[in-house]
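First the structure, which I've put down as structure tokens, then a few questions once you've had a look.
All protein chains but one are shown at their positions in the complex.
Moving on to chain A:
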Amino acid sequence: MIETRLGEFEEVILLLTGILGEEAYAYKVAEEFELQTGRSVSIGAVHSTLTRLEEKGFLKSEMGKSTAERGGRRKRIYTITAYGKKTLAAARDFKQSLWEQFPGFATSKLSFGM
């Protein structure tokens, strides 16, 4: 079995970071998460995951700009690394291959359904 080394939450956070691009910092990622999944999450939880993903080498970060709403404090912007992208793709391919082996949900059915 391929080891993806990504939990479900981690995978979503990683994807969201990629989606947000320049705007990927803890608060925005948490907002985006709530928006996309409908599940509520604390900034702390997202921040801790981002830190962990950075430690694993899937993300890198640097301090970005500040705004008035932030009381002049800077944000930490995360960007996805090449390794992170590779791992995401591997995770997707792995799941894809599992879905294809799943008899009731073969992709052909999905594409022709409805």
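We take it that a contact is a pair of C-beta atoms (placed from the backbone, for glycine too) under 8 Å apart; a residue touches a chain by one contact, two chains touch by 3 or more; residues count from 1.
Note that in this section contacts and distances are computed from a predicted model.
Colleague: For the chain not present in this complex, what protein name does its UniProt entry give, out of "ABC transporter permease", "Carbon-phosphorus lyase complex subunit PhnI", "Phosphoribosylformylglycinamidine synthase subunit PurQ" or "NAD(P)/FAD-dependent oxidoreductase"?
Modeller: Matching the unshown chain against "ABC transporter permease", "Carbon-phosphorus lyase complex subunit PhnI", "Phosphoribosylformylglycinamidine synthase subunit PurQ" or "NAD(P)/FAD-dependent oxidoreductase" yields "ABC transporter permease".
Colleague: Take the complete complex as the reference. Which residues in chain A touch the chain that isn't displayed?
Modeller: 25-27, 30-31, 42-45, 47-48, 51-52, 63, 66-67, 69-71, 73-76
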